[in-house]
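The complex is shown incomplete by one protein chain, all other protein chains being positioned as in the whole.
And now, subunit A:
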Amino acid sequence: MLRLEAISAGYGKAQVLRDFSLDVAQGEIVCLLGRNGAGKTTVMKAAMGLLPLMGGRVLLDGAEISRRPAHEVPRAGLGYIPQGRRLFTGLSVAQNLEIGLRARRSGRDTLEEVLELFPRLRERMDQPAQTLSGGEQQMLATARALCLRPKALLLDEPTEGLQPSMIDAIRQVIVTLREAGVAILLVEQRVDAVLSVADRVAFLENGRGGAVMEASQLRADRSIVDRYIGV
């Protein structure tokens, strides 16, 4: 569903990613692991078209989205939940969701379905986004992306700084999405949290792709993880 083909990208002249390739199938959760600064966020920004590609291409459902201007990438069905949530401050919860709905002209029924997943947002619709608690902000960031009815979803450290109960809720939603057939690329620091949901795990080291393996393999042998991202 989502295919990164030997993408290279960076900031200005500084190249960060070198020929990174990855496939995420429909209804699959692939987790991207790597040390801080390895380039995980850069992979997601490059896939979204927010960084110009120095090489390679990005395909979504067969369409080469890396040829399109950045604002058409989400319209093709790629949803993004960025690191640090990055809600539209000054806009209310409802308005943040409205921006998500407009991207792919989703209707009220989509909004209802999304609010079904995050009932707490329903009570806070008119509240300014920046006044929500950390967990609620993450819910909103997730709900905003789901309003696109994405075919593939990029999640960058969605559980960063959240309470265990909130982490559970987010993980539950991710599993629900997999069942609905969404292709999910997940970046996560907590290896335990990852291994319980991921189907496959890909490693990233200094901007280069490393091994890609079944999550079951890692569950059996944790030492592999330590070798890649150990302290």
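Throughout what follows, contacts are C-beta pairs under 8 Å (C-beta built on N, C-alpha and C of every residue); 3 or more make two chains touch, one makes a residue touch a chain; residues count from 1.
Assume contacts and distances are computed from a predicted model.
Of "cysteine desulfurase", "Sarcosine oxidase subunit beta", "Amino acid/amide ABC transporter membrane protein 1, HAAT family" or "Phenylalanine--tRNA ligase alpha subunit", only "Amino acid/amide ABC transporter membrane protein 1, HAAT family" is the UniProt protein name of the chain excluded from the display. Note on the undisplayed chain: of the listed residues A:G56, A:G100 or A:G209, the one touching it is A:G100. Of the listed residues A:A6, A:A25, A:M54 or A:L91, the one in contact with the hidden chain in the full complex is A:L91. Listed residues A:L50, A:L115 or A:V212: the one in touch with the omitted chain is A:L50. The omitted chain makes contact with subunit A at the following residues, 48-50, 69-75, 80, 82, 86-91, 95, 98-100, 102-104, 144, 148.
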